[in-house]
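And now, chain A:
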Amino acid sequence: MDFISTHLLTTILFFPVLAGLAILLIPSDQIKAIRWTALFASLVPLGLSIWLWTSFKPDLAGFQFEEQYTWYAAINSTLHLGVDGLSLAMVLLTTLLTPLAILASFNIGDRVKAYMILFLLLETGMLGVFMALDLLIFFVFWEIGLVPMYFLINQWGSANRNYASFKFFIYTMAGSLGLLLAIQMLGVLFGTYDILALAQRWTTLETSTLLGLSTSTVKTVAFWAFVVAFAIKVPIWPFHTWLPDAHTEAPTAGSMLLAGVLLKLGAYGFLRLVLPFYPEEAAHFAGWLAFLAVMAIIFGALGAYGQTDFKRLVAYSSINHMGFVVLGIAAAAKAMGTLDATIALNGAVLQMFNHGLSAAGMFFLVGVIYERTHTRDLRQFGGLFPLVPVYGTILVYTSMASLGLPGLNGFVSEFLVVRGAWAIMPVFTALAMIGLLMTGAYILKGIKDVLHGPLNEHWAHGEHRLTEINIREILVMAPLMILILLIGIWPAWILDVINKAMMMLF
Partner candidate 1 sequence: MVPLSWYLFLSAALFSIGLYGVLARKNVIAILLGIELMLNAANINLVSFWRYGSTAQMGGQVFAIIVFAVAAAEVAVGLALVIAVYRTRKTLTADELDLMKW
Partner candidate 2 sequence: MTTETLIWLLPLPPLLAFFVIVLFTNKNKALSHTIAVGAATLSWLGSMVVFVTTLGVEHFGEHVFNSSLNWLPTGDTFLKIGVLIDPLGAVTLFFVAWTILMIFIYSVGYHNFGQPAGEHDRPGLAPHGATVIDEQGHKHAVLSVEPMYSRFFAFIGLFAFGMYTLVISDNLLTMFVGWEIMGLCSYLLIGFWFAKPSARAAGIKAFMTTRVGDVFMLLGIVYLYWATGTLSFREIFRPEVLSDLAETITPIFGLSAAGLIAILLFIGTIGKSAQWPLHIWLPDAMEGPTPVSAMIHAATMVSAGVYAVLRMFPLLTAGWQGHGLTPEMSVVAFIGTFTAIFAATIALAQNDIKKVLAYSTISQLGFMIAALGMGAYVAAAFHLVTHAFFKALLFLGSGSVIHGMEHGVLHTGNHHLDPQDMMNMGGLRKKMPVTFWTFLMGGLALSGFPLVTAGFWSKDEILADAFAHGHWTILITLSLAALMTAFYTMRQITLTFLGEARTQEAEHAHETPWTMTLPLVILAIFAVSYGWVGIPEQFPGLGGLIPNWFHNFVGATLLEHPEAVAFSWIPLGISLVVALGGLGLGWLVYKDHKAGQPDPLQKAIGPLYLFLQNKWFFDEFYNFFVVKPVIWLSAVFTSLWMDKGLIDGILHFIAKTPIWIGDFLRNKFDKPFINEFIGDGTAAVFQKAGHELRYTQTGRIQSYLIVSASFLIVLAAVLAYLFLA
């Protein structure tokens, strides 16, 4: 136990990979054993993260549970891990969603072994990004997360998976090229990749020229290199078109993690790297960022409303919701250090967490009905509520969380973002309200076409008869639903940690 408590982060980080190696030893035809091993293996990091959460001291500044190991001594890069309130929330979200995604994939029967191993690998990749305190490590995990997801979409996806997986992979890779170059530049300039040291030295850099250009130009270019990489991942309009394709083609559990965690990597990058590294540039370009965020909010919502594919509708809703995260970040960037900025950031981080819960839930619910009907076309559903009352209730509940109904989690974070952003950029905030209005429209459209209206008799009889959501699927939804309600009613338990982290960070 002592070893674990002193190496908590590394244990959480690498346990999934080790478990994946263990699964490698199980014969491929032992599907049940593989599934349960994967599930229990993913519950271990969850348990440890809860331990991490309880032993975390939100009042302390800086990072906790830090660990540092030599990794690549020649270029001064170390395996430096640590968490603060921001990354802690994200670690908790990741370790929570992974077991749920694995439980959600129990219906997968095709190459289960490879599938589960990829999921565990994916978990390590995502956790690594949230824990890394070294730019190179950050980048390595950033890319590691990409590979399993590519294969998950490409091998277990639906009809158009080749196009979608390719677009996803190449697009993200293209974005990270600039990131890699900018990271290299920082590494060469300062001889270290340590985020804490870099943030300190880079922002207070006093030379007027760098590499033959003026420092401000170099900084601006590097700033945009970071921003584009993260903007593609978030995704911000107009870098968003990979998302509907990737989400729609991915297997259900893949979409859950894609929407639940992978999108957060981009927003996390903004908070962990862009704002601390480039406070001046961020403040200078905050208006543009906010503009793009508002475009994402409005056109994400309009795009969602225009879909006839249920999963695409949900995918577009992610663009809409993540727009609020970026709006909060942009507003905070403009007025760093003020109370308004803190509130906006609180809202943005909480929105990241909330969207993780509700989007994962929505994708799962779409998956549930897709598995039974083999269609996602909204026009082919209709009036299913009497056939599947439990499913319908859960769908309405989760949709309402996504819609931002007060009393559920989405409202709290959207309220905070709007409150923080209103003080700093009232016009953009007012425009974002159009998106908020359309959020209602597309959510109701989804419910209307699936559950309400005249019953499509096709699903009522015979072999096509729609079956009710089963216990396993309810078990996947239950933790999400409880957290959605809990954060909606009493957000202070998580917001307190976020709030303190935001105050100390910025």
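Selection rule: all candidates are chains of the complex that A comes from, given by their letters.
Couple of notes before you dig in:
Convention: a contact is a pair of C-beta atoms (placed from the backbone, for glycine too) under 8 Å apart; a residue touches a chain by one contact, two chains touch by 3 or more; residues count from 1.
Worth saying up front: this structure is predicted, and the values here are computed from it rather than measured.
Here chain A appears alone, and the candidate among 1 or 2 that touches it in the complex is 2.
Residue ranges on chain A touching candidate 2, taken from their complex, read 167, 170-171, 238, 240-241, 244, 299, 302-307, 339-340, 342-343, 346, 383, 385-386, 389, 393, 396, 400, 405-407, 411-412, 415-416, 418-419, 422-423, 429-430, 433, 436-438, 440-441, 444-445, 448, 451-455, 490-492, 495-496, 499-500, 503.
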